[in-house]
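One protein chain omitted, others in place.
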Amino acid sequence: MAEPLLSVENLSIAFGGLKVINDVSFDLEQGGRLALIGPNGAGKTTIFNLLSGVYRQDTGHIRLGGEVIDDVPSRKRIGYGMARSFQNIRLMPHLSVVENVMMGQHARPDRPGRLLAPLSIFGRSRARAEAEALLAEMGVEVAPGQDVSTLPYGIRKKIELVRALAARPRLLLLDEPAAGLNETETGELMAFLDRISDSGVTLLVVEHDMALVRSLCDRAVVLNFGQKIYDGSTADVQKDPLVLEAYLGPRHAGESAKEAENVA
Amino acid sequence: MSGYWSGIITLLSINVVFAYGIYLAVATGQLNLGGAGFQALGAYAAAWLCAEQGWPIWATLGASAVVAGGIGFAFAFPILRLKGVYLVLGTFAFAEVVAGVIINSDALGGAMGLPVPEFIDWNVPAIAAVCVALFCFYLMSTRLGLAVRAVHDDDVVCDLLGVDVRLVRVALFALGAALAGFAGGLYAHAYTYVEVQTFNASLSIYVLLYVLLGGAQTAWGPLAGAAFFTLLPELLRNTLPAMKSGLYALFGAEGSMSPPDESWRFVALGVVTVLMMVFRSEGLITRTMVERISHPFRSTRKEAL
Partner (left out) sequence: MLLIQQIVNGLMLGSVYVTVAVAFTLTISILNFLNFTIPTLFMVAGMVGWGLAFFGLPFGLGGPLPWPLALAAGIAVAVACSLIVERFTFRYMKMKHGDSTEHAIPLVSSLGFLLILENLVRISYGSDAQRFPGPGADLTANIGGIFVRVPQLVSFVLVIGLILGLVWVINATRTGRGLRAIAENPDAAALLGVEPNRVVPIVFMLTGMLCGLAGALFAVNYGEVSPQMGEDIGSKAIAGMVVGGLGSLWGAVAGGVIVGLIEMLTIHFFGADTVQAAVWGALLITLLIRPQGLFGHNAIGKGKL
């Protein structure tokens, strides 16, 4: 079997004595789609923050494309081909749509002449043209010069995705991409993500919407209180007794999977 | 050109250069409330090199920027670890320490100040202001300028997008300090005298207000802010008494009014500040406004979609 794109080994981190992530390991193969699920406070976003370098793990290793990136500072991890979205949209509010997307290109290795390139006005117009093209290609139909803060939630969510894509990542971390979207928007998002995945980008998704998880991902890792309790196919996840217990509490663990689906 | 107009152009030009110096720090989200300190460094560097070392004007002006920029760079590394209120206090304290050191330094004339033997007329500051403004417009239109504005909005996300946030902030702070020092050098030669009382806390406050009220999103902001607040009092000085005597004449009363006191001018600046913060805290000129003016058709067409 080929080397997995992302490999997480025995990851742990504690905040003030509380083990938020406890000895979690999983692999994600190139081009795969993995869902990271679990009840509130299970540590899903913390895993994302560890992967992107916002936090430094206490123990364990993170490997990306075979390289250990434990000591790579957060700023440089995007250069290893990892981009992410955020649970609450984090677009720069005073930048226009296209400028936000251009920020996604900032660290791309194909931008020549690291030190002085940012000073070139030509570099900027080229970057702008490319960002506009990417927006159009992804079907974001707003004026590129518009302020992002005035746009509706669903469109901003899309722009954040396009910004992450502008970095041309190998691995895309999506933190609750469907949260706050209505049914139509969720459908659009699904098509959008399918297209991204088909172009060869590996997806790691934190999501609550089980329907979306099942139709998007074939595999899920379930966390509860910072520990991995399930790693397997999304089809079987709601039959697993440990998962049922995590979501419903021990009393209900024996009840039917049908009910579990309703709750999740 | 009459003395009155050359005086105004000189003052305006120096204020524009000074405002751009503070703007570069503010554009990255760092409030620099120590502007007077950097201006004092530049002014005293130019004055001392001119009076004691006999350097030519072009060299003293260059040195004023280099000295203030260098000290700003050395200061920026430790101080930009601080955020928010701490940073404001740190820069404010820096200006006070600079003033305290100068006033106790015999070589720099202490509280008496230093005379500057070489005089420059209005044209040198005017050319300098145009060049500085063009430079700042260029800087903000590059990809570095875009990163600067992004850092202002969200430094955590910028870091994850690969922007060296610290480098951007230190570089812009130091560059701004150099411009503020350059403004000080221009001041020294234009007024041929420097004394430390000129570079007080109020000056730091005013120039920060010029930038914030003008708008820190685009390079138009400091230009608008500095121009507005330099020219407005001049305008008031002439028109207000005329209006008042006109009003008196209308009611058949005799009377003349002295031009408005300096204090009223600052009350007006204060009122404008408070109202702007309530109604338009992003400043007079915003990016959207510039966008709409420069591409009137594109934005209306797309908004209809």
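Letters A and B name the chains as they come in the text, with residue numbers starting at 1 for each one.
To be clear about the criterion, a contact is a pair of C-beta atoms (placed from the backbone, for glycine too) under 8 Å apart; a residue touches a chain by one contact, two chains touch by 3 or more.
The model shown is predicted, which means the values in this text are computed figures rather than measured ones.
Here one chain is not drawn; of B:Ile8, B:Ala171, B:Ala201 or B:Met289, the residue touching it is B:Ala201. Screening B:Val88, B:Ala171, B:Leu203 or B:Leu284 against the full complex identifies B:Val88 as the residue touching the chain left out.
Which of B:Ile8, B:Val66, B:Val101 or B:Leu284 touches the hidden chain is settled by the complete complex: it is B:Val101.
In the complete complex, the hidden chain is touched by one of B:Gly29, B:Gly69 or B:Gly185, namely B:Gly29. Against the chain not shown here, chain B presents residues 26, 29, 31, 78-79, 81-86, 88-90, 92-94, 96-97, 99-101, 103-104, 110-111, 151-156, 201, 205, 208-209, 212, 216, 261, 263-264, 266-267, 269-274, 277-278, 281.
Basically, only the chains that are shown with their structure count from here on.
For the pair chain A and chain B, the distance between C-alpha centroids works out to 43 Å. Residues of chain B that touch chain A in their complex: 138-139, 141-144, 146-147, 149-150, 152-154, 156-165, 217, 282, 286-288, 291, 295, 298-299, 302-303, 305.
Only residues 52-54, 74-79, 84, 86, 90, 92-96, 99, 102-104, 106-107, 117-121, 123-124, 127, 141-143, 145-147, 163, 167 of chain A touch chain B when the two sit together in their complex.
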